[in-house]
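Apart from one protein chain that is not included, each protein chain of the complex appears where it belongs.
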Amino acid sequence: MDFQLTDEHRLIQATAREFATKDILPRAAALDQAGTFPAEIIQRAAALGFLGISVPEQYGGAGIDAIGNVIIQEELARASAGVQTIVTVNNALVCDPILRFGTDLQRQGYLPALVSGKSLGCYCLTEPSSGSDAMSLQSTARLDGESWILNGTKSFVTSGVEADICIVYARTGTEPGARGISAFIVEKRFPGISVGKVEKKLGIKCSSTAEIALTDCRVPRGNVLGNLNQGGRIALATLDGGRIGIAAQAIGIARAALEESLAYAAARRQFGQPIAEFQAIQWSLADMATRIDAARLLTYRAAYVRQQGVRYTREAAMAKLLASETAMWAAHKGVQIHGGYGYIQDYPVERYFRDAKITEIYEGTSEVQRLVIARQVLEAALGSAR
Amino acid sequence: MAQDIWVVIEHAGGSPKKISLELLGRARQLALNLGGKVVAFLPGSGVKAAASALGARGADIVYVVEHSLLATYTTEGYTAALSDAVRAEQPSVVLIGSTAQGRDLAPRVAARVGATLVTDCASVDVANGDLTVTRPMYTRKAIGTVALSGEGIRIAVVLPAVYPVPPAEATRTADVRTGQVALQPGRIRTTVKEVRAIARESVPLTEADIVVSGGRGLRGPENFALLDALAKTLGAAVGSSRPPVDSGWVPHDYEIGQTGKTVSPQVYLACGISGAPQHQAGMSGSRYIVAINKDPNAPIFQLADLGVVGDLFDILPKLTEAVKKFKAGGE
Partner (left out) sequence: MNIVVCVKQVPDTEAPIRIRPDGGGIEESGLNLIVNYYDEHATEAGLRLRERFGGTVTLLGVQPERAKEALRTGLAMGADEAILVWDPALVGADHLSVARVLAATIRTLPHDVVICGKLSTDDNAGIVGAALAEYLDLPQATAIAKLEVDSTGSSAVVHREVEGGVEVLGIRLPAVLTVERNLNEPRYPSLPGIMKAKRKEIKVMTLAALGLNPEEIKQASARTRMVKLAAPPKRKAGRMVEGDADGAVAALIAFLKDEAKVL
């Protein structure tokens, strides 16, 4: 088992880190304060290939593997979790399902624009009445000639304001739950889709989170993604990949908290010495470093299993669960290590504290992850006849 | 001759630059050690008049090479002049000031005549026949001691403000010798079209005794006026760390640090500079370091002899006033 990054992965990491440090980091605090969409950064990221990381070259992507993607997401999130959220959603929740489940026409039609930054993607699954219980969603889609007519409200849509290509899940079948749901590629320019309430959030403020309203939204027949009534399966398969991206995000945030805490502890002097000399601080730093490494390795493992072409649901859920809880815990520690300065917005740790929280919630709460893992673990131990 | 120490005199219109005089002073001390003479190498056109000033500062011999094509510095003109001269005279050591010209010239000469070469020298000594120098390395995270062995000509490019300018002894004179260089215009493949002077009110950064420097904490280009005002009262030069240059507040020639200039003034006053290693690399050799920053945890305070935690927008104007008053004889 080789724990070393390949030369290629190291170059990818160095490139992502340099871009994140030079182009994103200096603006991260201001973006969080103003809550404005980082349009310029996203365009520059797109030009470098960050919006279609694993999309094959034939559609303009870089064709980078899952581990490479994890490396990149961590570097971007280390600089700004908000910017990275926009990037990972475009990659994992929009490009990926189109790649895996789309027709050639759909891939040709949408991937190049999503990769180049000409378009931005968003993911519309959650509704006001269906969050963890995603498959109970109530948006409907009925066939009318050559179009599907979609009705419903989607909530908490990342990049809902700026995106022009939306993956929308709606009920097409009579069966309740996952089996009656279909996935659609809906463009903002189609009639009947509009942006509703834009949320004010605790963190990841430069990423917009909005309601999307579908009022007799007319979607061409050819824009069904995958097979009819296959939407539930698509949603779950997509979330597996999305969770790896969120795990990487969480690791980036946690690492930011650790790096800032290390620098602070080395510089801050009390009682005649740097606080890094005190055991209490040292133990906190040690625990942070250990848990971050563990979360990272678990996330690399999930990416590795994905690369093998086999089911990686359990591994992705474990990675997301551990990484997100580590991020929240580490950010909390980071603020504490900074003492009073950790509460002040001049220092970045308070932002990490606010950004970290969402990783325990979206793309499946920690509670849902535990259910997923338990189901996998029990089935493996006891078989399907339990 | 074999024990002589040569100093390449860089001059502006015949007037020797400060660094060249500093090196004459050092050469004098090395020559006492080696038992040789101090030779000031003076290339140019119509520069003989500068010879007496060089004698006063310690040169035993002024070796003048004049040619119309040497009126302005060009790499190939000066390389030919210096190479021909050292090949003929075979000095033990050649000292060159670390200036844009010196750094452009020295490697070419060393390659041409087969000399050994060391640059960025923070000290120059002769010991057991070796030329021994110290030089900062790895962004000033280490100091290297390098020895160039006795065989052949040793060239050292020396940093400014390392050695003091020797006092001028009016009675000291140097012998003037003339050397020749064969130069055809065709062999000089660059043309100096113009040298645009940058109008800066103050002393050049690398020659100033006091440097007042600003960083990101100044918040904007207009606030460099605060530093200008203070620098004027102190007779100081104004510099900056990297962020103001990157943000376009000040031009690149202000920059002090790994990707800018290295300065070693008597006093370095860092205002609103956090003190990243890149910056420290350019100023940690300063004799006295003073820092003003509102962040008590800024790394610059680990380097400062006097660290002031406060608001520079409040302190700088008051400090300027106080210096003015002090110089006017008040308290």
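The chains carry the letters A and B, assigned in the order they are written, with residues numbered from 1 in each.
We take it that a residue touches a chain if its C-beta (ideal position, glycine included) is under 8 Å from a C-beta of that chain, and two chains touch if they have at least 3 such contacts.
None of these values were measured; they are calculated from a predicted model.
Any idea which of B:101, B:123 or B:173 touches the chain not displayed?
B:101
Can you say which of B:88, B:137, B:168 or B:225 touches the chain missing from this structure?
Touching the chain that is not displayed is residue B:137.
Would you indicate which residue among A:10, A:197 or A:221 is in contact with the undisplayed chain?
A:10
Identify the residues of chain B touching the omitted chain, counting contacts across the whole complex.
17, 75-76, 79, 99-101, 103-108, 110-112, 116-120, 132, 135-149, 151-152, 189-198, 200, 204, 206, 209-210, 234, 252-253, 258-259, 266-267, 277-278, 284, 287-290, 292, 296, 301, 303-311, 314-315, 318-319, 322-323, 326-327
For chain A, which positions touch the chain that isn't shown here?
So the residues of chain A touching the unseen chain are 7-8, 10-12, 14-15, 18-19, 47-50, 53, 57, 60-64, 72.
Here is the rule we use: only the chains that are shown with their structure count from here on.
Centre to centre, by mean C-alpha position, how many angstrom separate chain A and chain B?
Taking the average C-alpha coordinate of chain A and of chain B, the gap between them is 53 Å.
If we count contacts the way the header does, which residues on chain B are in touch with chain A in the complex?
By the definition above, chain B touches chain A via 295, 297-299, 302.
What does chain A use to touch chain B in their complex?
So the residues of chain A in touch with chain B come to 264, 267-268, 341, 346.
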